[in-house]
Every structure is written in C-alpha cells, then in structure tokens.
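I am attaching a structure below and will ask some questions about it afterwards.
Removed: one protein chain of the complex. Kept in place: all other protein chains.
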Amino acid sequence: MKRYDLIVVGAGPAGLSAAIEAARCGMRVAVFDENAKPGGQLFKQIHKFFGSKEHQAKIRGYKIGETLLAEAAEAGVEVFLNATVAGIYLDKELLVQRGEVMEHFKADTIIIATGAAENMVTFEGWTLPGVIGAGAAQTMMNLYGIKPGQKVLMLGSGNVGLVVSFQLMQAGCEVVALVDAAPRVGGYGVHAAKIARCGVPFYLAHTITKAEGSNCVTGVEIAQVDDDFAPIPGTEKHFDVDTICLAVGLSPMSQLLKMAGCNMVDDPRRGGQVPQVDENGETSIPGLFAAGDVSGIEEASSAMIQGRMSGLAAAAYLGFLSEQDKDNRLADLEIALDSLHQGMFAPGSKGKTIAKTDEGIAVSQSLLKKGYLDDADLERFINRSDQTDKKSGIHPVIECTQNIPCNPCQDACTRGCIKVGKTITALPRIDAANSCTGCGMCIASCSGQAIFLVDEDYAPGYASITLPYEFLPRPQKGELGIALSRSGRPLGYAEIIDVRSAKAYDQTTLVTIKVPVEQAMTARFYQPETNAAGQ
Amino acid sequence: MTRISEHPILGETEKGRRVTFFMDGKTIEGYAGEPIAVALKAAGVMVHRYTQKAHEPRGIFCAIGRCTDCVMIVDGVPNIRTCITPLVEGMKIQTQDGVSGLEVSE
Amino acid sequence: MSKHMSKYNDVIIIGGGIIGNATAYYLAKKGLSVTVLEASKDIGIGGSSRNGGGVRQSGRDTRELPLAMWGIKNLWPGLSEELGVDVEYTQKGNLRLGKTAVHQKILQGLTDKAVSCGLDVRMINGDEIRAINPYLSEEVTCASWCPTDGHANPLTATLGYYKKARELGVRFITEAPCFELRKIKGVIRQVVTPDAIYEADKVLVAAGFDSRKILATVGIDVPMMPLKMECLVTEAEPPMFLQMLGTADADFYGHQSKHGSFVFGGSSGFEHLNKDNGSPISSSIGASCTCRGIIKYFPALADAKIVRAWAGWLDDCADHVPVISPVEEVPGLYIACAFSGHGFGIAPAVGYNVAEMIADGHSTIDLSALRYDRFKPKQ
Partner (left out) sequence: MKSINDRSQDIGPFVSQTDDAIIICRCEEITKGEIRQAIHDGMFTVNEIRRYLRAGMGLCQGQTCGKLVKNLIARELNVIPDQLDPATSRSPMRPVEMKVLGNEEVAHV
C-alpha cells in the first residue's frame, strides 16, 4: 500500500505549516484537501493579519497562503487537491476519494488539520435562500468574485462577523446592520470601528426574529432581547435585505479524529468536541496529531504555529529530528504561541468582562455597545500620561484601545514615534520627542486601520487627516466628498488633498482630506459624494 | 451587477472560458470551472431545490460542500452539490423537487 | 462507594435492545413491574439498530421458523398502531437471489425445508424475478420468492418498543452494565451494576454477545462469538422497489426504506477475522466491497450516493440459531441472545413469547428447540 512518513489532512494554515516543517526534516509528506483550492480559509482572508513579525503580522491572509504554498512546494510536500478523505481506519489507514477512484494510503504519522465548521442559529425563515453562512459570503466574494447579495444584514459581532461585514462592503455590497444577541461587541474593537465609521448601525442585544420572503429573502425583522435572550415584544425593526449572513461562531470539524478513536472531550472554551492533545497536538493515539481549529477554535496565526509544532513533533516521533533539536525549536514556537494568547481576547479571558486595559484605562463602553469610540472615551486614550503628545504639525493619532497581540506599528515608524514595547499586547504610545514625517507607513501597517495622521496646522482654519482607504473607486485628488465621523455621521464637505498608493502600503490607499480644524479629531472616514455610505 | 468586476484588494477575479449551459431548459452563461452555484447566482437564480416534505425552497447556504442544501440535478444525477461542482459547457441543470426533477412548464 | 439497593422489581431485563425492549413492553402489558438495564449510553445501540431490517421467514432454520411465521401473522401488521410509532413495516416479499448452479442448489435446499414447515416460498427463474423487480441485472438467474416476507425500520421499531414500554411504567437505566448476577438462597435475585444492586424475582439476559460474560457469573455458558458485520445507506432515491433482498452468496442484503434510502449489508469475506478497537468500527474495505456486490445485481444504483456506513457485532451462536430459554438450574433466570444476525425480524415474537414464558411459565410458540443446553460435542 502507498505509504508516507506523514499524511496531513487539510491544506489550511495549520496543515500546510505542519507539512512544511515535517518535509524540511526530511520526511515524505502528503497533504489531502477536499477543496479545489488549497489554503483553507487563508485565501478568503483579505485583511491584514494581527500579531508580530514572527506571526506574519500586517500581511494579508491570502498572501500568507501563497507563501505557504510556495514553501510547501519547495520542501517537496505533495499536495493533493479535490482529495476527500472518506474515512480513517485502524493501522493509520486512510481511504481517499480522488475523482472516480478510492485510494488507500497508510502513514506512519497523521496530522488532522481539518479546521472548523460554522455554527448555526435558527429563526423563522432561516432555511430561505438568501440566508447564508458568513463563510459562504467569503467564499463567494473572495474566491469566486461574486457578490453574496446587494443588501446584507450580518448576525454576529465576533471577528468573523466584523471582518466579513467589511469585506462585503469592499465587494460592493451594502451592509444595512450588524446584529448580535450579546450586549457587547465580541470581536476586536478596531474591526468594529472600521465598519461603524462607514455608517453601519450596530444592534447589540438584538436578534433576528424572522427572515421574510416566500421564495427567497426579501427582508428581515430583528428585535431587542432581554437578559435571557428572549425577544422583547414591541421592539421589532424591519430592514429590506436580500441576504442575511450568519456569523455565530465555529465548531471544530473533528469527525475524523473521533472516527479514529481518539479520546475526545467536550470543551466549550475550545468550541466543542475536540481531541485530548498534549502541548504539541498529539492525541491519545501515538503518532496521530491534531493542529489548528480542529483542536480548538483560534485564529489562523495560532493555527500556523500549532501546525509547525505538530509537524516537528511528528518528525521527532519518527526519528527525523533529534529530541534536543525538537525541544529547542518547540520552545521558540511555544513563546510565539504564548504571545498570541495574551491580552483581552486570550483564550482564558473568554466570557469575562474586562473593565480596564493593562495600562489601567477604563475600556470604552461605546466601542463595545455601538462599535465606535465616543469623544469622552477617546479622550482617555489619546491624552495618556505615559505618552508625550504634541499638537503642532503632522502627528499620528492611534485609536487602538484594547490589549490585542499586535505591534507592526512600532516597526513601521522609522523615526521611533510609536512605541509598543516588549509586551505585544500593550497599547501603542506616541513619543513626540521624535518627529513624524507623515510617511504613512504606520497607517498602512495597522491591521486594525486605527492609525490616522492629523495636522491641525495644515492651513488657517483647516486640518488635514490622512486615513486608510480600501474601497473602490479610489478617491481622486481635488475631489470633494463628505467627511464622516467615527459613527459614520456626515460632518460636512471634505476635499481630497492627497491620495497615495505604494507597494509598501499593500493595497491600502492613504487618502488625505482637508476638513475644518474643529473636525480634526472627529472626522475619520471619507465618502464620495455620489455614493451613499458603503455602496 | 452580481459579479464583482474589480476588487479593491484582489483586483480582477481569474475566470475560465465563457460557456453556455442549461437550467430547466433555459440557456445561461457562466465561466468554465467556476462552481455551478456561482454561475447560477450570477444569473440571478436563488432557488436550487424544493424540499421533499414541505416543498420549501432552498439555495446556497454554506457554499463549501458541507450542508448539501444547494443540491440540484446535474446531467440527470440528483443531489449534486452545486457549490463545489465545476461548471462544464453544455451542462443540464434542473431544479430538484424532493429527490426528482421539478416539472417545468415552458 | 457503597451501592444502594434499588427498589424491588418483578423482572429485570439486562439489555436495552429490541429483544429487551419488546419483552419489557409485553411484560408491562401483563402488569409486571420491570426495570431494563442498558450498559451503554444509548437505548438500542447494538445490533438492534445496525441491522438490515429484514422481516423474513424464508431462509431461516426450521427451529426458529415457527416464531418468524407467527410474528409476521400476529404482531408485525399491527405494530405501528400498537406502539404509536411508524415502524415502516412493508410486506412485499423477499427475493433471495442466485447467479450460479451452486446458488440454485443452496436456495432449493432452503426452500424445500421451509415448504415442509408450511411456508409459501418457491423457486423462480430470471424472467419471473425481473417481472417482480425489473432493476435486477441479467446475471441473476434464480431466486427463492416468499411473498409474505418483508422489511421494517429497525431504528423506530427498537425505539418504539422502548417508548411504549416506558409509557407503561417500565424503568430504563442507561450506563448500567451488569457486572454480576447473584443468587440468594438458591434462586436468582440480584443484578450488580457499578452504581447499584437491583433486585427482582426474575432476570432476563438479553445483552447480545455480552450475555456470555454476564451468564458466566452464575456458571452458565452460551457458545457464541462476536462477529463484525458492515452496513451502508444511500441518499434518498425515488421509489424503485419494495421487496426485501438477499443473496444465496450472502454478498449483500437490504431494501429501499420508506424514506427512499437503500439500506444494504454485505460481507467482504474477512468478517470472522476483522479487528476493532473496542467499538464496532468500519473496516477500510467493507463498504467498497459491498458496493461492488450491489452494482453487479443493480447496475441502476451505480450513481446512488452512500451517505453513511457502519459496523455492528453479531452474537454468532455455535449453530447460528438463537438461545431463547429458561434456565432451570438457576431458578428465575431466562436467556434471549445469540440471535446470530437474524434477530430483528423475530424480535416482536420473541418479546411476546419470552414475556409469556416469564409471566405464565409457558409460551404460545414451543421454544424447546432453542434451549440453552442443546449444544453437544461431536459424537
């Protein structure tokens, strides 16, 4: 029977990373993936990643996918696409469907990296065409270049719901509202702020009560919920939409591990049924590993590290790597993984209410409830005692108010104006002792699009604001449009005085608008006058 | 317009050859190799099938071949997951009614 | 942990499969108090829900044939109504198919025996076969045809008996494996589980092949071994045929369910040598082998999609016929196990007659040919 040193199931971030590490140790490695395209969800993730350099921060997901594929090819990994693993059997045997044939394979080690499946939520009409998963929306628009709908309502304010809402707008769809039964935004505040400033209203503590339509979705009704998540009569609101997008969490797709006979546990913090694994992902069956979302829902960044760890552990298991080399290399990866597991969104903080940042600043409640920082909350963060700020000349304004593991802004500023420090979850500080040149690298490097360059002295009575812009059509210099507040409220006319694109900005356009000086700290987005928000 | 002609991050989507296929007897155009469901979506088709018991409409739901809601009859074979089955020129697609083809009045 | 003594029952049944559930139901109907102890987390998780759903008389050993015929005449037709659950009983005949002269001989032998017991079964040729089922390939040249055979849904029948018995007050306890049977003063009295000791006047052991080690605790042996068999089910298809099917070669058996899916079982030839990891898991070759077998008989099903395959253990008896019997040497003990892969179709009749045996001391059908002490070495 055809046999490999390692068979990896799933060519996503975890699976490819595992395969690369193992192949680099000299193993014969095959990767099977049921999809026509490799990369798992990476090719649907068109936003810049968070983290640090070692986590490929500020690189867009699909580009990380391209890099992984190139590395896999170089390392000699055999990647089989349209290869559906039908089952896993005793003696580490796999039955794989490829085209019209079922092929039997054996492996001395197996890494299951099958990822996750979307959770569901039910309401009247949820089976109508037009109600789709957020993953479906991403697949349609980012892989196949088709809009999931024209007018969309998003259910779920976790990172998936927030990121996909932004992507929907980038694809040219209108997002009419973002709804979540929880009383607070679940995902990163910076992701929420990106869509709030486009004018998307947030309905927290609301749920969908009905999808309307006979043959497909023509509208949706939402209602406020009480403390037991039951809709409150009389609070119903209607929206005309053709699409309802569900982003209510993920569950590990662990069926193969269960079929293999691994000890499984039900762990709500890891997203559901997961295998019992050691720190390198080895299950209760020696030589059988799990990596990535299948052993606990996290981000692609951590999946890649987990994948590498399991790949190295598999190599050591078969003697392709000495125990000492394994320990040394795993130690580095553990540190990298650990740094992603810090801050307000750390796995251990799930479900906890956090009142203050690590710096001791009260977290913004408006960000959690409405998706944007209100003026009072903002004040606490931009006039901090630990930073020296100045108001003359061009300078960065960083609206990053949660402890998330991310620090590319620090490296982006060659003048040393921005400091995060060793703890990558710390809030960035501005060091005004160093002078800003207005190069804009900090704006383009911020995965959360939370950095703006403001110059209150641009012209008498006018300030300039440089902001990140990732929509089409790209504004033109000299164009007159509308300045929008953090909540997407029109503030008045704004003139485009500069539009910058550069390879180093990686598809993010830096748009500089001229606004009355009193809007210097309120205008945060630009809308072409001919377009309504988000269209 | 349902197709994204230009994307601010991704630029232009790579597409195959433009081909024709048939849906309940009507001629539709799509791109070879893209999922059948994508070609149908571009043509404005929302309903892929009607359910066996309640005859309720269903369409794309997960778009990755898991939920099996988008199944249709493709070249005479029922229960084909259109979201992961590549479009081939001349394919005959039928709206599925339960486990059979939907009667279509021309 | 000290075990609490559970409340007294008239009868304790060990095993929450269809035999245990059906017996519990008929005992409760007679007014007896019954507790059913199931070792696993689920009711009906063993062979009861893993079989092909045949409700056959043809092809059976003459010792169990009277039970099969009586059940089909008296219980199956009204079972859905009696249980309040659709057991999908379909009485449209059984075709046991053959392709070769050897098959013809096997089928003729079975048919002759059944006819001698009064069953309406006869041999038919290829044309007659395809008149009954036009989808069968030309390779099929002979069959035995029993028009009063049929099939039902093992899942709803098993759980239907459970539901109805529960409604009548039968107590069901899951995750209650029996460690030990205990006699008190010469008669069966206690059933020991990890959590409790249950007491009753009478105990029925109906725990599939696990019965062997349970019975060993009171010095009784039933010569049987677990045998792993595999089944599969297709997506729903438009209605094609209603008969139950089997083959002389035993390469597959099955039927189309009311739901539209085809349920088939088959063998790869390695069943007696198959291994597992402590639970009945599919082998890497079983489903593929069964598919090849089916397509040879039904070319039209080549495009039907398999949605699920599973395996299960038979409690295969030394002579491939069940043990249904009182155990006089352990007064109060009864056995119903070793069904050897054909227990489902006779389960209602077994439940009914065992309930009579336990409650009344005698049963409608004479079960003496199925006694536990019938096994004798070669002379």
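For clarity, chains are labelled A, B and C in written order, and residue numbers in each chain start from 1.
By our rule, contacts are C-beta pairs under 8 Å (C-beta built on N, C-alpha and C of every residue); 3 or more make two chains touch, one makes a residue touch a chain.
Just so it is clear, the structure is predicted and the values come from calculations on it, not from any experiment.
Chemist: In the full assembly, spell out which visible chains the left-out chain is touching.
Modeler: For the complete complex, the undisplayed chain touches A, B, C.
Chemist: Out of A:12, A:40, A:87 or A:311, point to the residue that touches the absent chain in the complete complex.
Modeler: Result: among the candidates, A:87 touches the missing chain.
Chemist: Identify the residue among C:306, C:323 or C:367 that touches the chain left out of the display.
Modeler: Touching the chain that is not displayed is residue C:306.
Chemist: Taking the full complex into account, find the residue in C:11, C:28, C:45 or C:140 that is in contact with the omitted chain.
Modeler: Answering carefully, the residue with contact to the hidden chain is C:45.
Chemist: Of the listed residues A:268, A:460 or A:478, which contacts the missing chain in the full complex?
Modeler: A:268
Chemist: For chain C, which positions touch the chain that isn't shown here?
Modeler: 41-45, 49, 85, 155-156, 158-159, 162-163, 166, 169, 171-176, 195-196, 234-235, 259, 282, 285, 287-289, 291-292, 294-295, 301-310
Chemist: Against the chain that's been left off, what residues of chain B make contact? List them.
Modeler: Residues of chain B in contact with the hidden chain: 51-54, 56, 58, 61-62, 65-69, 71, 79.
Chemist: Identify the residues of chain A touching the omitted chain, counting contacts across the whole complex.
Modeler: Looking at chain A, the ones touching the missing chain are residues 1-3, 34, 84-88, 95, 97, 100-104, 117, 119-120, 122-124, 126-127, 251, 253, 255-256, 258-259, 266-268, 272-273.
As a convention for this text, only the chains that are shown with their structure count from here on.
Chemist: What is the shape of the graph in which nodes denote protein chains and edges denote touching chain pairs (line, ring, star, complete, other)?
Modeler: complete
Chemist: Taking each chain's centre as the mean of its CA atoms, how far is chain A from chain C in angstrom?
Modeler: Chain A and chain C have C-alpha centres separated by 53 Å.
Chemist: Between chain B and chain C, what is the gap in Å from one C-alpha centre to the other?
Modeler: Those two chain centres are 44 Å apart.
Chemist: Can you tell me which positions in chain B touch chain A when the two form their complex?
Modeler: On the chain B side, the touching residues are 1-4, 6-10, 12-13, 15, 34-35, 38, 41-42, 46-48, 56-66, 69, 83-84, 86.
Chemist: Contact residues on chain B for chain C in the complex?
Modeler: Residue list for chain B touching chain C: 52, 77-79, 98-100.
Chemist: Applying the document's contact rule, which stretches of chain C touch chain B when the two form their complex?
Modeler: That would be residues 235-238, 260, 303, 305 of chain C.
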